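This report refers to the structure that appears directly beneath it.
Of the protein chains in this complex, all but one are displayed in their positions.
As written, the chain order gives the labels A and B, with residue 1 at the start of each chain.
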Amino acid sequence: MLETIKTLVVDDDERFASNMVKLLRTQDIDASVAPNGAVALEILAREAIDVVLLDMKMPAPSGVETMRRIRDLGSTAQVIFLTGHASVDEALAGLNLGAFDYVLKPASTEMIVGKIKLAYAKKQKLSRKETEKGDPA
Amino acid sequence: MDTPVDTPKIRVLAVDDETDFLELFVKRFSKRNLDVSCADNGLAALEFLQDHTVDVVVLDVRMPKMDGLEALKEIKKRHPLLEVIMLTGHGSVESGIQGMSHGAYDYVMKPFKIDDLLFKIHKAYERKVLNETRAK
Partner (left out) sequence: MLGFGLSTRYGQAVHLVLVPGLAVSACLTLVGESVASAAVTALGLGAAVFMSSLLLCRKIDAASEEKCQLDEQLIQSQKLAAMGELSSGIAHEINTPLAIISQESEWLRYLLKSLTTAPIDPDKAKEFAESLDQISLQVERCREITHGMLNFARKRDAVLQDTDINQLLEDMVLWVEKEVQRNNCAIHRAYDPKLPLVATDSPLLRQVVLNLLNNAAQAVERDGEITVATTRTGSNAVSIEVRDNGCGIPKENLDKIFNPFFTTKAPGKGTGLGLSISLSIVARLGGALTASSQPGEFTSFVLSLPIRRSAT
């Protein structure tokens, strides 16, 4: 039985974010919205989120700054950057902070779902490794 | 092409869905003093690159699931200093222009002469080293 992947869409563009949620749900992916980085971090602190779709261009905290805080939080959620912006430096910064991938808008939902599933698979793999480490030898 | 024994071997990753080709590639180019690894699809290549340092990737243009151009984009996204040489059977020139604009170092037609590709691998490696020194 497939578990439903839980995603969090972080974007200050309300229409884009709500469309994303609707479309992800048609693909059986559970999704909710955070209008900015601060709210996203609150949600990540109290809910089990598998994948975060993070817009890069947001008012403070920025996408990259939010990524940094997600990492500092110790969250196991995989982050995929969604951006209308192609600055190689910013994208690399995001990847170096541990983001799973970045996608340039506009991108089809099919493509995004593909990456969400890959990110989720990575998350599963990492958490299995963690539990193996925890087991007594 | 002669390389002095004490210089580090150039690390190459060959990516092609034809396993016969890969076997031959590894054999031939290992003999030419390169450290060769291989992957039979784009995703496997990306995973390999996450855990291993590679200098030059030799990438087939036409592969199922993730094609060469997509793999090139994903590789350059994560490893912008890594040089990629595309291998093409009968790729269109337009696709070549696209590949180059996405950062491919060069295109090589199949079938190729071993020495030709070897020379290009050395040149690609040279560029990687120049870029790395500049980045420091």
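Everything below uses one rule, namely that a contact is a pair of C-beta atoms (placed from the backbone, for glycine too) under 8 Å apart; a residue touches a chain by one contact, two chains touch by 3 or more.
What you are looking at is a predicted structure, and each value in this text was computed from that prediction instead of being measured.
Peer 1: Among B:28, B:78 or B:123, which one touches the chain that has been omitted from the display?
Peer 2: Only one of B:28, B:78 or B:123 touches the chain omitted from view, namely B:123.
Peer 1: What residue numbers in chain A mark contact with the hidden partner chain?
Peer 2: On the side of chain A, residues 13, 15-16, 19-20, 22-23, 26, 57, 84-86, 88, 104-109 touch the unshown chain.
Peer 1: Determine and list the chain B residues touching the chain excluded from the picture.
Peer 2: Residue positions of chain B that touch the missing chain: 90, 92-94, 96-97, 100-107, 109, 123, 126-127, 130-131, 134.
Note that only the chains that are shown with their structure count from here on.
Peer 1: Going by the contact rule at the top, pick out the chain B residues touching chain A in the complex.
Peer 2: 77-78, 80
Peer 1: In their shared complex, at which residues does chain A touch chain B?
Peer 2: Residues of chain A touching chain B: 88, 91-92, 95, 101-102.
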